[in-house]
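What follows is a short report on a single structure.
What you see is the complex with one protein chain gone and the rest in place.
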Amino acid sequence: MKISFNINGQPASVEVDGNTPLLWIVRDVLNLKGTKFGCGKAACGACTLHVDGEAVRSCSYAVKFAEGKNITTLEGLSDGEKLHPVQQAWIEEIVPQCGYCQPGFMMATAALLEKNPNPTDEDIDNNIVNICRCGTYYRMRKAIHRAAEINAANS
Amino acid sequence: MVIMLFVMGVTISFAFNEPEEPLTTINQTANEKPPNPSEAFDKMMDVLTHKRCLNCHPSDNRPRQGEDSHIHNFAVQRGTDNHGLPALRCESCHQHENNNFSGVPGAPEWSLAPIEMAWQGLSRTEIARSMLDPTINGGRSLEETVKHLTEHELVLWAWEPGLDAEGTPREKPPVPKDEYIKAVKEWAAAGAPIPEE
Partner (left out) sequence: MTEQKKKKGVKRRKFLKYAGAGIGLMIGGVYLTRHSWRRTLLEMGESAILPYNGDLSPNVWFQITPENEIVLHSSKVEMGQGTFTGLAQLAAEELEVEVDKIKVVHAATATGNIDGMSTGGSLSIATLYQPVREMAATMREMVKGKAAEKLGVPVQELQVENGVVTGGGQSLTYGEIVKDVTEWEFPATPALKSTKNFRHIGKPVPRVDLYDKVVGKPMFGIDVDLPDMLHASVLRPELVDAKLKSCDTSAAENMPGVIKIVQEEDFVGVIAETHMQAEQARKSLKVEWTVNRKWNLEDVRAITQVGNGKATVIQKEGNAKSVLDDSKGKDGYLELTFNSPIGAHAQLEPNGSTALVKDGKATVWLSTQVPLVTLNEVSARLGMDKADVNIIPQYLGGGFGRRLHTPNAMQAAVLSKAVGRPVKSFFDRKQEFQNDTFRPPTHHVMRGKVDANGNIEAIEHSFCSGDVAFNSAIFPAAAKPIIGADIGAIRGGTIQYRTIPNIRTTSWHVDLPFATSWWRSLGLLANAFAIESFIDELALKAGQNPVDFRLAHIQDDEAGTRLKNVIKACAEKAGYTDQPVGNRAMGFAASVDAGSPCAQVVEVSIEDGEIKVHKATAVLDCGIAVNPDQVKAQVEGCICMGISASMFEKMDLKNNKLQPTIYGPYQMALMRNTPKEIDVALIEGADFAGPVGEPPLGPIGAAIGNAVRRLTGQRLTELPLQLA
């Protein structure tokens, strides 16, 4: 079936099986590799992207549901000139190790800050439940607070 | 060709959905035997106390999942609107229908029942009382409660629960859907009597 949506501000139209997980359309049809495959079971969060501003695990999201929606992946998180505050904070705190899970964490964090501009440690613990095997959680928590500061300074 | 496939599909899904229903049961309920509100109540409650219902009617802020009703993985929480937390919404993973690739179940308005409608740990009669109490059931009249119980897609999802992450079909409630709906209506028509415990 034909499915049309906006992705990172650009219109896109794909002719695919509507039940295909959005993840594979984003990665293999639209060639945006920043969204990662980790488990295919909506369990690890590596495939997190935004659908109409909400954090969604794209491995468990049939592409047919994307019809007419606005999708943002890590590649579209910044405005193209300047990095998104979450990315800036990730750089300042030197968060990534292997880096594979980080896009999902950054997308989940961006969604969190959109709704809760100044999250407490507890808010972070409860909302950000993605998995990082290298164990960068400690720096991520610092970076999430830092991103909130950058946001506040920008606004 | 299309019609044939459709018919086959219906036949298969019918057979798949209601395999354990003995024909005699249908005959009995379909025959002239007068409705028995007490039997209807029991039948309804066999469904409402099943894990497919109770997992989303917890008495705390943690959804349950699975056949063993364990606390939802990753310590997922209720949130202020019963749809989860700001960046961890039910809809982050659960869409409008089951996803049999991932094993994530889905239905429209996937969410927890409000905390007032906590059923976990309640007896059958306590659940019934809470269902009928407009101060905690969302102000529903009996008619509206029946409509919710028999027509809401999230409730009826229990009979189409899909495959789990391992690809195994989830367990359905012990009463077939049609029989359950009939039982709810009979019970309501009889004035929704709640038996003594």
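As written, the chains take the letters A and B, and residue 1 is the first residue of each chain.
By definition in this document, a residue touches a chain if its C-beta (ideal position, glycine included) is under 8 Å from a C-beta of that chain, and two chains touch if they have at least 3 such contacts.
Just so we're clear, the structure is a prediction, and the values are computed from it rather than from any experiment.
Only one of the listed residues, A:7, A:71, A:110 or A:128, touches the absent chain: A:128.
If you put the hidden chain back, the residue from A:5, A:24 or A:65 that touches it is A:24.
By the touch definition given at the top, subunit A reaches the unshown chain through residues 17, 20-21, 24, 28, 31, 33-41, 43-44, 46, 73-75, 78, 83, 87, 90-91, 94-103, 106, 121, 124-126, 128-141.
Contact between subunit B and the absent chain runs through residues 73-75, 101, 165-167.
Assume only the chains that are shown with their structure count from here on.
Subunit B makes touch with subunit A in their complex at residues 73-77, 85-89, 91-93, 95-97, 99, 101-104, 165. Contact residues of subunit A toward subunit B in the complex are 19, 21, 40-43, 48, 54-57, 59-62, 65, 108-109, 111-112, 114-116, 123, 126-129.
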